[in-house]
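The complex is shown incomplete by one protein chain, all other protein chains being positioned as in the whole.
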Amino acid sequence: MTHGSDVLVIGAGVIGAATAYFAARQGLSVTVLDKGLPASGTSSACEGNILVSDKELGPELELTRYSLGVWHHDLEEHKKLWEFDSKGGIIVASRESSLASLHRVMAVQKSYGVDVEELDQSALRDAEPHISPEALGGASYREDCQVQPMLVAAHLVRLATEAGARFIADCPVSGFLGSGPDGGRVTGVRTPRGDFPAGAVVNCTGTWAGELAAMAGVEVPVLPRRGFVIVTEPLPAMIRHKVYAAEYIDNVGSSDAGLQASPVVEGTPAGSILIGSSRERVGFDRTVSTAALGLLARNATALFPFLKDVKAIRHYHGFRPYCPDHLPVIGHDDRAPGLWHAAGHEGAGIGLSAGTGKLLAQALAGLTPDMDLSPFAPARFSAPGKHTPVHREEATA
Amino acid sequence: MSTVVTVDVAVVGAGPAGLAAAVAATETGARVAVVDAGNQPGGQFWRHAPETGNPGTADVQPHGHHGWSTYLDLRARFDAARSAGRITYLPGLQVWMAQHSGDAFVLRTTAAVASSGATPATVAADRLVLCPGGYDRQLPIPGWDLPGVMAAGGIQAFIKANGVLPGKRFVIAGTGPFLLPVAAGIAEAGGKVLAVLESSSPSAWLPHLRAAAGVPGKALEGMAYAAVFARHRIPYRTRNIVTEILGTDRAEGVRTARVDAAGRVRPGTARTYADVDVVGFGWGFTPQLELPVSLGVETRLDADGSLVGIVDERQQSSVPGLYLAGEVTGVGGATLAVLEGLAAGAAAARPESDVPVKQPAAIARHRRFAQAMHHAHPVPAAWQDWLSPDTTVCRCEEVTAGEITEARDQLGARDIRSLKSFTRAGMGWCQGRVCGFASACLSAGPGQMPDAGSLASSAKRPLAAPVGIGELAAQDG
Partner (left out) sequence: MNTQPVTISFDGRPLAAAAGQSVGAALASQGITAWRSTRKGGKPRGLFCGIGVCFDCLVTVDGEPNQRACLVEACDGMEVEGS
């Protein structure tokens, strides 16, 4: 292969798919490679929540709201393809103390323009008739919505190819062209199927991103954070929103390695209820944890007591790609010219994919991105001292 | 937490393989627990009417039970070991998860029927013998989701367990010698079998006669069925298939056609059978592999295209201490299942011993016969051509053939995993047990059969049975 692309995207998860789509729409020539098929990594082992409600104030909330706009406007015509549903989220507090923190969070969010409304006990019951009688109150987030993530990745890849991109499955990247220990310019990738030269190479490999970066001689610390999700038998609609416990907000940004789970319970168009999701740092351990399943089940039945008589028919787990400071890595890697990254979106990659893809495509095309990408700069990991996690009051998913 | 039963050897399944394994293990000195979803021992082949209220078991033998004396012998030994407290029998329970933690195997169970009163128990064992058997393999056929269409084995199980027929006028179709006892059983119970349609042809056996001749019992069985067929005037039509089930709210008739060796329909051979109320289909069997796969057992493709567990001559899988017997090592019938069960049970009871396996020659002979059978009765290569775009493939989630081929061709769903995520085929109640093989063929492409990897991913069912969220909530480790 001699003729290179403008942009070579490694990875066809939601992040790579969105990047490829928007880059192709920018008129760039794009090649996407994946070691498997589209959505064969974390993007097929997650839930499809696009949440505003749980985001840390600052760059991540900003990126989330930008991304939400992209979902609603740029991708409006394709909504049906991925079962986009603006169902809204509800946070439920069952203890006085969590109700108090919820109110505090809401007040701050409101000041940042988040669309949030307080629900007293009876409003909560109107919104979710099957909620536990113990629930004290809640908050309603109308902007929260949901997609089917595997369909997002697959269709964005398809739409990208319709816009001129080329997708090659079963093509694992094994090294970079041009880069060396002395940090030459990255000019393409090596694969068992041959070399692919490119003007820019984008590393969208999720939990594998650190491995790929290392091949180019740079450090991008992306680690796995395991999560289990329980899927129930199909039922008539019993749960109307995505409902989660106020305690969830404390968990998402925690750096605690131990097992944590706050329920996120929601219905799906197919009738099954999803009960997600645990969070634990156990590397890539794929053994099933009955402790995690038990904890999820206990938390979910505390929120919706009727669930105790409902049957689980399946569970699955995935590995969230996270960085120590809980912010994704998005942008050009000044340490390895020619190499870009879009990875480490942790528990929010689905929601953030649309915005990430669009912003990156603008930058790749040499335009000024709609939003400042510097908080996500890959080089933030190079300088010693900058590495330490920023203190975070509420947190990031 | 539920009660914990701790034993040397745990056996899952009380069919021919499991019953034999349990008996052999206790007679070799082990303390044994047997978990089975059924309410009484027997599995699929030795399924019989409920024993409750019946003093003995011998008098409940219904029609068509070959090897019943083997059952009675194993059953007597099983009952004796139970009375002596050496076997803990846990009927009516389904294992929803098997785990291997440290050096013990742990089985977590749930009642197969909520109202049965069976109390879930957790079983911990040093060694595990998995004998979960299998179920009829199915291919989607236009109209196969109409009521009145059943699995061929399901019809037989229905008759054996209930002593009544699910209808009056039957057509049985598919491939394999197993269609014969199904039809014979229906006729003996008083049903009218309008035809048995076999997609293969007897000449397909010719290259394999030597292997087949090694198992004389099978020939005798075949002759017995021939007599039943003659007595009840059951037409046996080879190289014939059902192309469509007719009816609006239930099966009322079938359209059939002749096919060539690859299963391609021969134009101008269509024929209609009217006034049919039950259509039975069987395309061989699918071994139930989720428990072995969840424990990390190495698998392979068998001659019939099924995924099966790899075992050594002592029936031990690639996971030390984990033994497999019966259909999960390769579909081969009840006699082979018993032989494998005996070997597995004895080996699991005394893993260090080098006592040779009993009857290795008989096991080898039966396996050769099974291979010959699989070669002579393949799933027709051209079966995908029988579909129309609106044929339901996944019965649970109601996914059509058209939706599946679209996901394959437009979204690149070339394996069962992506196909599932994009279309929901295999995501419903049965978790792809019924449509898994067909969906795997469809994702592989026209005329293709799935490879081991695709079948292994369709056999990945982290919950081997539905389990209550309330029961999960009681799990704390």
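Labels A and B are assigned to the chains in the order they are written; within every chain, residues are numbered from 1.
Assume a contact is a pair of C-beta atoms (placed from the backbone, for glycine too) under 8 Å apart; a residue touches a chain by one contact, two chains touch by 3 or more.
This one's a predicted model, so the numbers in the text were calculated from it and none came from an experiment.
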{"item": "Among A:Asp170, A:Asp195 or A:Glu233, residue touching the chain not depicted", "value": "A:Glu233"}
{"item": "Listed residues B:Val34, B:Val106 or B:Leu165, member touching the removed chain", "value": "B:Leu165"}
{"item": "Selected from B:Arg127, B:Arg258 or B:Arg433 as touching the chain missing from the view", "value": "B:Arg433"}
{"item": "Chain not shown: contacting residue from B:Ala21, B:Val106, B:Cys131 or B:Val149", "value": "B:Val149"}
{"item": "Contacts of chain A with the absent chain, listed as residue ranges", "value": "233-234, 271, 311"}
{"item": "Contacts of chain B with the absent chain, listed as residue ranges", "value": "37, 39, 44, 49-50, 52-54, 60, 62, 112-116, 135-136, 145-151, 153-155, 157-158, 161-167, 249-250, 277, 395-398, 428-430, 433-434"}
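The criterion applied here is as follows: only the chains that are shown with their structure count from here on.
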{"item": "Between chain B and chain A, distance of the C-alpha-averaged centres to the nearest whole Å", "value": "41"}
{"item": "Residues of chain B defined as touching chain A within the complex", "value": "97, 99, 108, 294, 397, 410-415, 417-418, 421-422, 424, 427-429, 431, 461-463, 466-470, 472-477"}
{"item": "Residues of chain A defined as touching chain B within the complex", "value": "37-40, 44, 150-151, 154-155, 157-158, 167, 169, 230, 232-234, 270, 272, 275, 287-288, 290-291, 293-294, 296-298, 300-301, 307-316"}
